[in-house]
Every structure is written in structure tokens, then in C-alpha cells.
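Omission of a single protein chain aside, the complex is shown with its protein chains in their original locations.
Labels A, B and C are assigned to the chains in the order they are written; within every chain, residues are numbered from 1.
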């Protein structure tokens, strides 16, 4: 294949990536969109492999085989609830690949020839440094995020005095090494790997002090970084497909980050530097939980029997309990008995944007029943029974009432304004934000303690028997 | 200014054009968006003038002065109703500029040097040919459109047997000349001007047979062409600002064209090749207009007094009569007396997309009162009086009922479903599509014959006196 | 001496050829594809943005984008300004006048229209 044909294939691939992303704007076209993206990737890789300079066919095919096999197995075996971790893991691998590609470029023959002829341009070197720096931070940061989300034992929240100063120092040193790389191309490899090493450390330190539930924001941000790293690699290799695809991902990650921050009413800065003071002002548990009433599955079933419209507000607990199939059964039963069922989806319920939607889709619940926060809030007064399933922060009225609470100003789903609220969770322990929830002690609220899946199944059974 | 700085300014200008267009997505930010576009253009031109090779300062400033003066005067003097013509005129000028720029390139020193050294690349020559061809069609086509819209005497609809064949022949010949230009760069100028001459003829022939009211589609299409011509010029000059700005305009024109065609339920093909059979099946005037009832301004005023909600559906006649200020007065009076007034805006009412919106905005009517077709139709049964002001085709129920009518399937505003319909126009003569309108003879319809502005003023007066 | 000179010339020819090969040519196909990429991206971007513009603003969009299409003015300035001989200069002069009318008139009239929209609230 001539270089020009390859370039044209890259252009085609770029267009397909764009059309594929456009497909994701509608559920109906989303599957096709994703396949277009995969096709684009296939075209790009195939065209590259037909490049005249490619000689190491065998090694290449082995490497691709290993990667494809491992990726597919992971992707097919993973539980839907573990999606955040998986994305973090893949993201880290992508970042790692950027580091290695830029490293291989510096180790390659073309580069030594350029150094010898003193025609190594500063722009290419800068891009190489950026690729390594961003890639390495993405790699280690993502792996730490993965470990935290997977709740691996060896990882814990680390924070020590002077941490910010250390981070700053590391950042400055890494950039300094990058500068050395640009100005002393003859020692490029040395500076490059030193820089990447520091950046790996930086990635670890940056993420390790961030709370588990802020991870989604971090992952989106790292996703954006991995895109930017790919773009930087594109500048190194003078390859505009990499530049375009990387920029698309960069934009996507940034926008998701912003959406999440908006929905949590926190600044990106606060997320990254952990300035959420867990419980700055808030009231103690004893003060809040004075009059908590608990209920049983039978009682709930009886209430549902006399209801006309039920709202289910799922949260992270539904993911933990894997309760989505149980919820589907209950929903179908209720619908059969002419009870209207809706779902109130908070934008940051769970641990990823759209987390609840995916779980409920997995359980075959019609996505027309999933309503966004604003819509649900505007019809809250017509709801007879609201079932809060493993959600906590996203229904905490303190966000509205207590301006000193860490979640003050975060928009919430106002279940407290429904006629009756049933809260399904295992205990009175707090959610991610670590604060008590006065909803549990509200006059119209009843607690149904227990594992989410078990509780919902019991309600279904009691309702069916009645 | 070094070439690199100029390139950077171009990049900045491109970004500003994009941000400016984004501003046009909301009325609130539209003014700023337009100013950003103007700023971008200023930056681009200023940076170009600082180019080291620019020496003919004086001539340049004179030319810019003349152009800026003439453009400003035209823009400030023009009536809002004449907007379509003005856009057509400017558009033609833009196309003409493309032709001249590509011509100047071929006449210039750089080009002769390239020919001498035989390093004139086929791609640049192709782009030059495209620039000239598209530009010339745009030029003459737009000027014909201008003359038609301005209703200049010397122009009339021309169509003769074999016209399509002639057009085809001209197109093929022009392309052939373009091919000669590419393959014989030493005679480039000869082939270029021959080709452009043919293209001018082609532009005239293509547009001259198109009906006056199809002009907006033609203008949008020509606008798109002028963008593509600018892009082609960008390929000639290796200038990516031209490429980007041209592509943006190209996309804009194409989308507007499609929106208009959709709203008229006609294919672009049918518009371009005039396959609208004026009155294919339709009924004769005598058949349709058996029971037309006419009314007076006083009577209308009396009806308005007992109404609660009034819908005004403006059309091209409002533009002709310049009745928008009279409409504003009537609207304010009605609102003062607690009569609700809404406007039903059909997407192709008038002679340009958004034509009615501009006129009503000129008269200071709140744009929240302007409703789109679908919204209006869904609340038509609550309308007491619908006033059709100089609209005809866009309220013709034949579009719904007569599958053989030329406007069959065109979505219309269903005023015939309102309680009472008042139609304000000068006679029973047809609108653009040239077909009779059974609405005028409907049981619930009353004709108020007369000039739009006069009729509305009389109603206002009668209403005020009452 | 002759052979030596020839050898040098040969070496020279090789060097030149190598130089020409190593440095990708700006006029070459790769460069063209890069420009094409820019074009394709801009078309996609244009479509995305324009489809978001509400019908109310379609007339200003038409005149505004018309003004933008006058960007050929940049090309016209380059054509007139350079020392290119009389004929090219005349063409360039006319091109500048036309394009400036398109640009300035287009932006002014669009501004006039949009200002009307702004007055209310």
C-alpha cells in the first residue's frame, strides 16, 4: 500500500470515528455507532500493517492476538457492576501504550538518524515528552483508580502533610526532565524514562488520596488525558488520525467530567484536591436519627397494593446488591396490576454517569420508564410510594436545607416530597459523602433494612401472594 | 509578520468563525456571534496584509475602501423585505471574487515560474478549475436570482425545449475545459477564461427557468456553492482558513436547502429542474370559489372583541405590504384587552427561511409569541379567530386532501380547523404555487380583501374605537 | 580531474535527491490529504453547529454565512498585493472590491437584523 493510500484510509477511519460517535447520540443507533468505531479502528490498523516498512509481521500478530484475547475475555466476563473498574483498567493500558510508543520512537533507528544529522525538531521532541508525561500519569493514575474501585486490599486512602507540595515538586521535576529531553536529544532516552518514572509516581500520588466515590470523575479525566496522550503521539508520528481520534476522546472526557462535577455541585478543583470536608458542619447521627421507623416487606407490599404510581430511585446500593433483575420482576408485576412504575435517575447515582441506566437496561427495563431528575421532581407530588433502593446522597434533603453540608447545593431527587418513602438499605450507615441523611427519620419515611436484592424479592413475593 | 505568525492568526480566525457560528444557535448570543465572525474576518485580512510579499498597499486600501463603503451603504439602506435579494447579490459578488482570485493566480508570477520549472501540481490546477467553475456559476446564478427577486423588468422566466440538454452540454464542456486547464498548464489562462465564460452561461440558464418562489432554495444552494468555491480557492493557495470557512458555509447552505425542501415536501432535484407542474390536477377557480364570503374591518373588530385567543399566520403578503408594524400595533392592543395573541410561523412562509421572524422582530414583537408549525397545529382547536395575513400556500388544505396537487404532502398550518378564519389579501389570486385555495371558500372562512397593511390598520382602528 | 569532478557531481546529485526525499513535500499528496482532512472535519463541524440553529435565526444565518464565504477576500488580498504584473493586479483589485462588499455588507446587514431580535428582552 502506498503512503498516500494509507493516509486516505486514515482519513476514512477518522470520518468513521466521527460518524460512530454521532451514532451514540441516540439509543437506537448506538450499537451501529460503536460498530462503526470498531470498523474504523480495524481499517486504521490494517492500513498501517500494509505499510511498506512493516516487517516484523510475526511478532506483531502475536502481540495483537494476545491483546485481543485478553481484552475480549475481560470484556465478556466482567459483571456489569464492575464497569467503572474495567474502564479504568483499559484506560491505564491505553496510557501505558502511549508511553511505550513514544519510548520506542526514541529508541528507533529513524530517531538516531535524526539525532546524527541534527535534524530532530523541537516540536516532535516536545510532543514525545507530552506523550510520555500524560501517558504515564494516565497509566498509574488509572491503575490506582482500578485498585480502589475493585476494593483491593493493599490500597488505601493515603494522605500526609505536604502531599500537595510533593505533587507540585514532582510535576515541576517531570516537566524539567521533559525540557532536558527537548534540549538534549542525544540523551533523549535517559531523560525520557526518568521523566516517565516521575510521572508514574505523580499519577499514583494524585489519585491515591481521592475518595472512592470521586473515582468516576477521575476516570473521566484520565480518559480525557489518554485521548490527549494519543493526540500528542500523533504529533510525534505526524499522523493525523491519532490527532483526531485523540482529540475526540479528549473532548469527551472533559465534557463527562464537567457534567459530573455540575451534578455534584463541586468544582473540578475540589474533586482533584480532595477538598470535600467530610462532615464539616453536619449533625451527628444521634441528632438526626431520633425517630426512624422501620417496616417489613409484607407491609410494603400492602402499601403498593393501594398505590397508583410508584417511583423507584436506584443508587449505588442497587449495583452492589445486583438487584436490577429483582427490580425488573417487581416492576412487571406492578405494571400487570395497573400500578404505574417510573424510575428516577439521578445523574450521579452509582459510580459512573449513566451507571443506573446500564444496569436497568441489562435487566430489560424499558428505557422510556427512566426519567431524569428534573422531570421526576416536577411530578413528585403525584407519587404514592417512592422506593429508594440503595441510594443515599442523591436523595439527601440536607443538600437543599443545610448550606454547610458538604453536598450543599447538589441537586437531588426530592423523594421526601412523595406521599410515602420506603428506603431499602442494610443499615443507617452513610453513603459516599459520609454524612447522615435526615430523610431516614422523616415522618413519611419507612426503612426496610436488608440487602437490596433480597428486600425487593421479598416485596415481590409478598405482593404476588396477596 | 512571519509566515508562521500569519498561519497562527488564520487558526485563531478559524476558531473565531466557529465560535461565532455557535453564537447563532441562540437569539441571546447571536449578535455577539456575528461580531465574532466579523472580528475573525478582520484578523484574517489584517494578518494577510502584513504578509511580507504584500507590496501594492495603496491599490489594496482603495479597493477595500470602495468595497466596504458600497457594502455598508447597501446593507444599511436595504428594506428588510428585500433581504433575499441582498443576500443573492452579495453571494454573487463572493462567487465573482473566487473566479477573479483563481484567475489572478494563473496570471501571477508564481504560477508562471512554476510552469517554467514544470512543477505545477495537478491538484492545485484542479482546485483552480473548481474555484473558477463553481465561482462563475455562483456569480451568474446569484445575479439572475437577484434580478428575479427584485422583479427587474428585463428578466423573465425562460424555458425552451432542449434546455436540459443544453445545460448538460454546457456542464460537460466546462468540465472538459477544466480538464484541459489541468493537462495543459502552459495555456492555463486561455482554458480558464473559456471555462469561466461557459460556467457563467450555465449559471444563467440553470436559474432563469426556476420559479420566483423557489429562489430561496436556489440562493441557499448558491450560498453553499460560494462556500465550496472559497474552499477550492483555499486548496489553490494552500490556505487552510479558506478551506475551513468555506466548508462551514458549504455545510450551512446545504442544510438550509434541505430544511426548505423538507418543509415544501419537494426534492432538491424537483426544485432545480423545475418539475413542479403548476396545477397538474387541480380544480379550476370557478369550481373552488363557489361560496366565498367577504367581510369588513368593522366586522372583524367585533369578532376580535369576543375572542379569547387569536392566531396570526403571516405569509409573503405581509412582507409585500410591509404590514409588520401595523400587526404589532394590533397585537399590543389585543394584549391590552386581555386577548391572547400568538403567531403561527410556517418554515417556508415568505421568501426565505426565517423571513417572517425577521420582519416581526423588526416590528419589536416578542419572539416568545412566535410558535412553530407543529406547536400551533396542536392547539388549533382552542383558537377563536385565525387571521391569515398575506399567506396562501402555507395554509392551503389541498396539501392534506388532494394527493395530485403540486403541494401535496407539504405540511401546512391547519387554520381551517380554527373556529373562524379571516383571510387578508388583495384578491383571490393564487400564491407562489399557482393553485386555488379551498380555504377561501370554507364555511368558517371570511375574506377581507385589501392591502395587508391597510386592512390591519383598519381593524386596529375599528377595534380601538369600539 | 574530469572523473573527480564527475564523482563530486554524482555525489551532489545523490545528496539533492536524498534531501528531496527526506523532506516530505508540501505540494505532495500527503499534504493534500492533510488539507482534505481539514476540509472534512470542517464540514462535519459545520453540519453539527448549523443543525442546532433555530428557525428564527435562519435568515441571519443565511446572510451571516454569506459574509463568511467572502473569506476569499484573503486570497484576493494576496493576489493584488503581490508584485504580479498588471493583469493579475487588475483582477486582484476587482476581486478585493467584490469580496469586501460581500464581507462588510454581509456582516453589517446581519448585525442590523440581529439587533432587532435583541431589542425585545
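Keep in mind that, in the parts below, a contact is a pair of C-beta atoms (placed from the backbone, for glycine too) under 8 Å apart; a residue touches a chain by one contact, two chains touch by 3 or more.
What you see is a predicted model, and the numbers here were worked out from it, not measured in a lab.
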### Task
Please work out which displayed chains the absent chain touches and list them by label.
A, B, C
### Residue among A:287, A:305, A:364 or A:464 that touches the chain left out of view
A:364
## Note on the structure
Among listed residues A:35, A:116 or A:152, the absent chain is touched only by A:35
#### Entry: Absent-chain contact - pick from A:152, A:168, A:255 or A:466
A:255
### Task
Since one chain isn't shown, list which residues of chain C touch it in the complete complex.
1, 4-5, 8-9, 11-12, 15-16, 19-20, 23-27, 30-31, 34-35, 37-38, 41-42, 44-45, 48-49, 52
### Message
List every residue of chain A that touches the chain not included in the displayed model.
### Response
17-18, 20-22, 24-28, 30-31, 33-35, 37-38, 41, 44-45, 48-49, 51, 53-57, 59-60, 63-64, 66-68, 70-72, 74-76, 78, 80, 83, 86-87, 90-91, 93-94, 96-98, 100-101, 103-105, 107-110, 119, 121, 123-124, 219-220, 223, 226-227, 229-231, 233-256, 259, 345, 347, 352-355, 357-358, 361-362, 364-368, 370, 372
### Summary
Note that chain B touches the chain not displayed via residues 3-4, 7-8, 11, 14-15, 18, 240, 244
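Heads up, the rule we're going with is that only the chains that are shown with their structure count from here on.
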### Pair joined by more contacting C-beta pairs (A-C or B-C)
B-C
### Query
So what's the Cα centroid distance for chain A and chain B, whole Å?
46
### Where chain C touches two or more other chains at once, by residue number
29
